[in-house]
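Left out: one protein chain. Kept in place: all the others.
All chains are identified by letter, namely A, B and C, in their written order; residue positions are counted from 1 within each chain.
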């Protein structure tokens, strides 16, 4: 949840970004998953897809690491994801400072993104959402574990972040500074998804489309496990060894679903 | 639930209201939350949003206190919320009498609104609905408590109103006179939401948009708690201290969601 | 569930029915609930509303007693309810024989309707559907009882019909002859709703619109009770004395919802 408070709206326009916008496909970095690298158009589409899939409402955000400069990332200013256009995209450094102050203010919880990008060089895209069915898992003693191959990326674990511990007591529950962002990144560790107690989740991926895909299947995995628990156990969860093999397929194969979503949403 | 029985339909048109209609923004009262004060256009939009979010069907109502006269409130005559226009809006005093008798009849349960406005000067808008998932909580021994920050306004408590106690036995379950309305207002006390056993809820706020927002997240909070109870406890509920801080943010930040809903509904 | 097997499709057109079609409003019978009496246009609209509310799919049916001749009733031939037009409406006697053989064949389960109209002179409309959430109640030991005022009509009881008892063993589960129809009518007794074990429900009313309304709130009542059972009991059900009073209001007030549905469905 982030609140955009600035009254002055300076729409983004930057020469620095022009390469990423128009010619990023010529800049493929080494990572096999980033070839071709994501473009800002992809990030805009991701905002729309997340909204249409009801994974975000007026709040929640997705960011991507700048493919031309890994010390920077792109994030929309605080407008509803369904309304985001390229003009809303800001550039931030990994301390979550907006580079061009005149371009506008970033959402309050920008620190989620900056701190995870610092800690995880393998991550090029991050989603923070309040996707509904993950929240019950964040307040219970039941770990979110996958029962279906579509949730294989949830292994080895989905840790739960408790801000009261970090903040030494009550907070407004927002990740509103670097210290809190770093604590969340520490909780996430080398996993793909972390839950924020009473709040939502963060989901990371090497690509924008895969971050959306995993956010969707985090929600689906929570729904499936909730249902399975009403049947007779013990339940069979996805085994770590098969999860690794399933992920190999999915980490490239997700594009068929991602492309379909973009088409359905008119992107 | 209210039934509009009058056969004569006299559409509202009043000099008294003209100020609120057209120039209410010049009449800002002291309350920080009522600046600028709500307009009747906002109340009409709220009727439509509640219907499109399926929080009301052909029944249920939202009212607002007249920003130019706190002893009066605005309420649509008994038409389905989705069909309400400015011409359907009546003016009532706090005894729930329609000021202009020729303008039409108010819904049977108008007393919910008059009596709560009397008891709660901080309240400027009230929703009564049969939003589905709150009803099971109204008939069980499980209190409706928030597990997510979006339901922080449900603290300190969501009391349940039992009309059999007030009425000394059976009633048709409608809040159909001042005595019943006052009993409901007493049950609500200084809380934000009360459940009506076997019937629905009332939700109050200082602003129309916030009343809609809270009605939506009352329903969502009920859904989340119902799911969480199927997982292993003990559950972690939102702590009172963090709820207070979360509410501070949300009591202004809700406008991004409210504006998005209005836009999506064509208002 | 009924299957329309006849290959010859003779569309209905009958002088006998002309009065009911065009001038039924001049024929108001004594029943207060049938004034003005239903028209065939109302029956066609009811087919569409039931389909759009997903209470029926390609199967399920609603009938109405002929307001000009209580020994006859109107029923669409076996087409999906969403497709029914006035030309599809057949006239049957209370032994469930189609009056005009050339007009087409009636659905297999026409006997549900004929036998209930025989046994219940107060009933002018009947719905048979497979509305999903009532089915679990039909196979369990949990009675379907209302927890919300919108389900007050479910009192005094919702009996469950078991065809194996009547048929003396296995059947195809369809109410495919007069004997089975009479057994179902006997199970229904003076109640408003009966469940058919492993199959669906029948819902009766004095008016077409009220039959649709009650079918919808039978489904809603089942959903609410299913949720309530996951909370801490004991649950408070609607009391018989307040149900009677609530029904008094609703038996006329339902028209606001019914009119809204018809409008939303373009009828």
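Criterion: a residue touches a chain if its C-beta (ideal position, glycine included) is under 8 Å from a C-beta of that chain, and two chains touch if they have at least 3 such contacts.
A quick note: this is a predicted structure, and the numbers were derived from the prediction, not measured.
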One chain isn't shown here. Among C:97, C:140 or C:165, which residue touches it? C:140
Full-complex touch with the removed chain, picking from A:147, A:167 or A:265, is A:147
Quick one: say which of A:71, A:97, A:165 or A:227 touches the chain that got left out. A:227
Residue by residue, what part of subunit C touches the chain that was omitted? 1, 3-4, 57-59, 78-80, 82-83, 130, 132-133, 135-137, 139-142, 164, 169-174, 197-199, 226, 229-230
Touch residues of subunit A, complete complex, unshown partner: 146-150, 220, 223-224, 227-228, 230-239, 241-242, 244-246, 248-249, 252-253, 256-257, 259-260
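One rule holds in what follows: only the chains that are shown with their structure count from here on.
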Hey, how would you classify the chain contact layout here, line, ring, star, complete or other? line
Turning subunit A onto subunit C by a C-alpha fit takes a rotation, in degrees to the nearest 5, of 180
Hey, how far is the Cα centre of subunit A from the one of subunit B, in Å? 35
Between subunit A and subunit C, centroid-to-centroid distance (C-alpha), Å: 49
